[in-house]
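A single protein chain has been removed from this complex, and every other one stays in its place.
Entry: chain A
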Amino acid sequence: MNKFLFKVSFIILFLFLGTAKTFAQKLKFLIPDAGIVQHAGSIGYFSVGAGYEIFKNKKGYLDFNYGYVPAFKGGELHAVTVKLAYKPFEIKLSDWAKLYPFNPGFFLSYTFQEDLAYKFHSSEYPRGYYYWSPALRPHLSFSNEIELSIPESWDGLGINKIGLYTEFNTNDFYIVNYLQNTSSLSLSDIFQLGIGVRLKF
């Protein structure tokens, strides 16, 4: 009986190891294509993240960022952001530099702060009293990026290219304000700047 159990467990273990290996291969897509550090841009005084190149033509970006704003910069708060962007244009500047001049995007930020809940409590307010989410913010963005190739002699770093980008974003709040006040507000009032570095593996 014990021998039988041993056999069965051995087979199960063997099968598990076998699937685990293929499973790990399937999970390879989880390894990010880039590491990101960003300053400002409405998602933290500083934020860090992992970036993926998506779509078959690799013209899409999918980024996950975590950002922090210290109290003396207007926080304290934490934010998690999921960004989606598309790079329709590509300009070759030299053998080692490329420009992506206009990359439209969309992102969602979720702010963790004690005064900000996902929604207004239904027991405190009649239906539709306040119509927005305090913590979850939809943003529209456009960015530009200069991509520099790393010299081969730096291969040991594990980085192929470095992207330097500026990103302008606005959100639902600012768009609502702008649409009703096009003479007192300008686009530069509602679009906020972020700058960042994308280290491409």
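Quick note on the criterion: a residue touches a chain if its C-beta (ideal position, glycine included) is under 8 Å from a C-beta of that chain, and two chains touch if they have at least 3 such contacts; residues count from 1.
What we mean here is this: contacts and distances are computed from a predicted model.
In the listed set "Sulfite reductase", "Calcineurin-like phosphoesterase family protein", "Ectoine/hydroxyectoine ABC transporter ATP-binding protein EhuA" or "Transport permease protein", the entry agreeing with the UniProt name of the missing subunit chain is "Calcineurin-like phosphoesterase family protein". Although one chain is not drawn, the whole complex shows that of A:55, A:130 or A:201 it is A:130 that touches it.
Residue positions on chain A in contact with the hidden chain: 39-45, 67, 69, 73-75, 77, 79, 93-94, 97, 99, 109, 111, 113, 115-116, 120, 124-126, 130, 132, 134, 137, 144, 146, 164, 166, 168, 171, 173-174, 176-177, 180-185, 188-189, 191-195, in rising order.
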